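Shown here: the complex without one of its protein chains, the others still in place.
Moving on to chain A:
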Amino acid sequence: MITLYDYELSGNCYKLRLLMSFLGIDHKTVPIDFYPGREHKSEWFLKLNPLGQLPVIEDDGLILRDAQAILVYLASKYDPSGKWYPRDNPALLGEISQWLAFADGITATASAARLHDALFYDFDIDAARAGAHRLFRILDEHLWFGEQQGRDWICSAAHPTIADIACFPYIMLSEEGGIPRQDYPAIRRWCDRVKRIKGFIVMSGVFPAGPARAAA
């Protein structure tokens, strides 16, 4: 069984919980006392991940770190529909990788702002917030034109991919870092769509959406 080294308040860990819930994968959780215990910097954990970061998974003897990398692995191995990470579609794989990197940017900005505000990290808060707003503007524009062209998700497929999962948590949690999403209406609508994917689960700070309107 997959073991997830997990912290409830981590958006990066939530990405994996989300995908595993969408795919219906059973897993075991090892809670890591990220704050205030700093267990992710403990000697035993550094042996798992020398970067001292969450999340980490262990599956069939494979130890893997980095949320985006783990999304790629889990979707490749456990998604029989092949939709979350379509290995036979090079253009789509390229797009997904592009947005996985973008998600790293969101982590470096929106998540950093949240760590500053909520867990007292010593970051340049103005730079973090400004950086997040810059990324959110780009994503909002991308999603707005997507809607105009009948595309609901970040990549140009008719279904969500791991790129949507990778970008979602720290956008949803951005207000905890003092980053309002009021000026990003297309992002707000996309968040509703993500929340309506079958199998969606919440985490602390992420609220559920109601059901979509039934087709008349």
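Assume contacts are C-beta pairs under 8 Å (C-beta built on N, C-alpha and C of every residue); 3 or more make two chains touch, one makes a residue touch a chain; residues count from 1.
Keep this in mind: contacts and distances are computed from a predicted model.
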Candidate names "Oxidoreductase", "Blue-light-activated histidine kinase", "DNA ligase (ATP)" or "Transcriptional regulator"; UniProt protein name, chain not shown: "Oxidoreductase"
Chain A residues touching the omitted chain (full complex): 141, 144-145, 147-149, 181-183, 185, 188-189, 192, 207-213
